[in-house]
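What follows is one structure encoded as structure tokens, with my remarks underneath.
The complex is shown incomplete by one protein chain, all other protein chains being positioned as in the whole.
Now for chain A:
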Amino acid sequence: MSLVFKPEETFRGDYTYRNSDAAILRFPFPFPEDRYMYSVNIEPHVRSGPTDVFHRPFDIDEHYVAECRDRALTLEQDPGRCQALPHMMTAQWDTLELLMENMAADYPEQFSLTKEGDVFGSRWTWINRPLGIEQSFIFGDPDTLPCEPFEYITRQAQGDFAICDQREDNLYLDAGMVTSQADWSLAFNVGMNFMEWHGPVPLAHQAGVFERALKYLLMLRLGQPVRRLNWTMSINPRLDTSPESYPEWGPDRASVTVENAGGKVHLRVELQTLWRLPRSNAILFPIRCFLISVEELARVPKWGKRLHRVLSSLPPELVEYKGLTRYLPATLAWLAPLDDGAELATGIGPDITELAPL
């Protein structure tokens, strides 16, 4: 997909965010079956997958410029959305290196990285054409960047990022850039261990899901990143749905009607990947958020029908946990006429290559 950015779109105020046809077709739809089951569902993060979104380790799409601007706005209001505990400095550089190398390799027209050496102390130059940035710096010396390396590079990336330190057979969330979270708080979670920050998920603990996931993650190997999809819904294409900004977005939940549900209700999918970081041995946890309105999604017939089936069979605990209670009935009523009950192929791909014109 060739990249044409939409720098003017917004994720707040007038919410002008929209997906192009190409962006709809590559959307990481999260439901392979008609019913949703909570599971660890982790797979290797290889350069392939059911849609183009999965094909590069760090995906950049048409919303890149607008998302970076939205992040900057959120950070301006609340600098605490980016934090790193002091012992995470090596992991910060690891993150910068991983992102710059991958972005430059996968999108050479947009980004370039030139190095005079690979060890700490080397001189590197980074060019980010979409954001108009050219920066020379000494790899390993934070004073040569305008801010700390983790903040520097994640201000130029889509999605949230957490870094976990591994110690005492556990993972500690000791650094994060979190401006597009689905209702969780970095300030609240920073320093917590894996079990603590997963505490509130219903139905998952009983299944021992987190114990197994933690054991697995502790063994995560360098060079073998893994991924999973997670999802929730939000009203309006809003990236920042943090507890801190609840007064701004919470009331929107009451504004949904059967008539406007298609445009207002958005499926919010997180493509979560996990990377062992090479120099620090920490684990990087990028959480890339993709937003799509129910109306846009339903232009792929398979996805519209499946969404209807998944949502109408969700266990009540999950409906409540994901905060859908208020607007789920209206959303279902909007989707119902599209679902003819036909059998749908398993898997998350769109199964079409072109959308019917609007």
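Heads up, the rule we're going with is that a contact is a pair of C-beta atoms (placed from the backbone, for glycine too) under 8 Å apart; a residue touches a chain by one contact, two chains touch by 3 or more; residues count from 1.
The rule we apply is simple: contacts and distances are computed from a predicted model.
**Q** Name the omitted chain as UniProt records it, choosing among "Cytochrome c oxidase subunit 2", "Ferredoxin", "Formylglycine-generating enzyme family protein" or "Oxidoreductase".
**A** "Oxidoreductase"
**Q** I'm checking contacts with the chain that's been left out. Which of A:N128, A:T179, A:S280 or A:T331 qualifies?
**A** A:S280
**Q** For the chain not shown, which residue from A:C147, A:L222 or A:I352 touches it across the whole complex?
**A** A:L222
**Q** Any idea which of A:K6, A:R69, A:H87 or A:R253 touches the chain not displayed?
**A** Only one of A:K6, A:R69, A:H87 or A:R253 touches the chain omitted from view, namely A:H87.
**Q** Can you list, in ascending order, the chain A residues touching the missing chain?
**A** That gives, for chain A, the contact residues 45-47, 57, 87-90, 94, 97-98, 101-102, 118-120, 140, 165-168, 215, 219, 221-225, 277-282.
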